[in-house]
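So, chain A:
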Amino acid sequence: MIHDYLVLSVILFCLGVVGVFARRNFFTVFMSVELMLNASNLAFIAFARLQQNMDGHVLALLIMAVAAAEAALALAVVILLHKQTGKLDTNVFSLLKG
Partner candidate 1 sequence: MFAHLLSVMIFLPIVAGLILLFAPLSRTTARIVGFGVSLAVLVLSIDVYAGFTATGKLEFVEYIPWIPSLGIAYHLGIDGISLFILMASAVLLPMVYVLFGTREKGYYANLLLVEGAMIGAVCAADLVLFYVFWEVMLLPVFFMLGLYGGPRKIPATLKITLYTIAGSLLMLAALAYLAVQYHALTGEWSFSIEKMGLLDLSGHAAALALFGFMIAFAIKIPLFPFHTWLPDAYTEAPTATTFVLSAIMAKIGVYGVIRVVMPAFEMEFARYALFFAYAGVIGMMYCGLTAIAQKDYKRLLAFSSASHMGIIAVGVFSMNVQALTGTIYQIVAHATSTGVLFLFAGILEERTRTRSINDLGGIASQAPIFALFFAIAMLASVGLPGTSGFIGEFLIILGALKFNVAIGVLTGLSLIIGVCYMLWLFQRVFFEKSKTASERFKDLSPVESLAFVPVILLILVMGIYPHPFLRKIEPSTAQYFAAATPVVAQATTVTPALAADLTTEKN
Partner candidate 2 sequence: MTNDFMLLFPVILVSLGAIGLMLAATSRCVQIEQAAWACGGLFGFAFLVQLAATLTGDQALYSSLFNDILVVSPFSKAASLVILGCGLFTVCSSLSYFKKNNFSSTEYYSLLLFAASGMLLLTMTRELISTFIALEIMSLAIYILVGYDRDNVLSTEAVMKYLILGAFAGAFLTMGSAFVYGAAGSTKFALIGNFVATTGFLSNPAILAGSFFILVAFLFKAAAFPFHAWVLDVYDGASMPITGFMATALKTAIFAVFANFLLADSGLQQGWVTFLFYIAILSMFMGNFIAIGQNSLKRMLAASGIVHSGYLLIGLVALGSQPVPGSVVAFYLAAYAAGTLGIFSALSYLSGKGEQWKNFDDFKGLAKTKPYTAFAISIFLLSMAGIPPTAGFMGKLYIILAAIQTGQITLAVLGIVSSIVAMWYYLRLIVTMYFHAPERSFAEECPSRIGTVSTLVLVLCVFAISLYPIAL
């Protein structure tokens, strides 16, 4: 029972990971990161159930909050990027290298 949740969360996590380096659009990349966070949320909840205590739930909530904050920041960055170059393709932003 629990294991299915875990398997699911792991799958989600892996999807997120693949998304991060497979996709080039900033939005998509960031959504993949969010996906990973949610995967860990799922895991927390599942484990909380397993362990019969509330810490997991607490953490899940906190993670959501943090994710929201990060999202806000990310959007700000998106706006900046778009303002400056009009593009969101991460490959465009490789001025800093070498």
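As a convention for this text, a contact is a pair of C-beta atoms (placed from the backbone, for glycine too) under 8 Å apart; a residue touches a chain by one contact, two chains touch by 3 or more; residues count from 1.
Keep in mind how these were chosen: all candidates are chains of the complex that A comes from, given by their letters.
All values derive from a computational prediction rather than experimental measurement.
**Student:** Looking at this complex, which of 1 or 2 sits next to chain A and touches it?
**Tutor:** Among 1 or 2, contact with chain A goes to 2.
**Student:** What part of chain A is in contact with candidate 2 in the complex they form?
**Tutor:** It is residues 6, 9, 13, 16, 20, 26, 29-30, 33, 36-37, 39-41, 43-44, 46-47, 50-51, 53, 55-56, 58-59, 62-63, 66, 69-70, 73-74, 77, 80-81, 84-85, 90, 93-98 of chain A that touch candidate 2.
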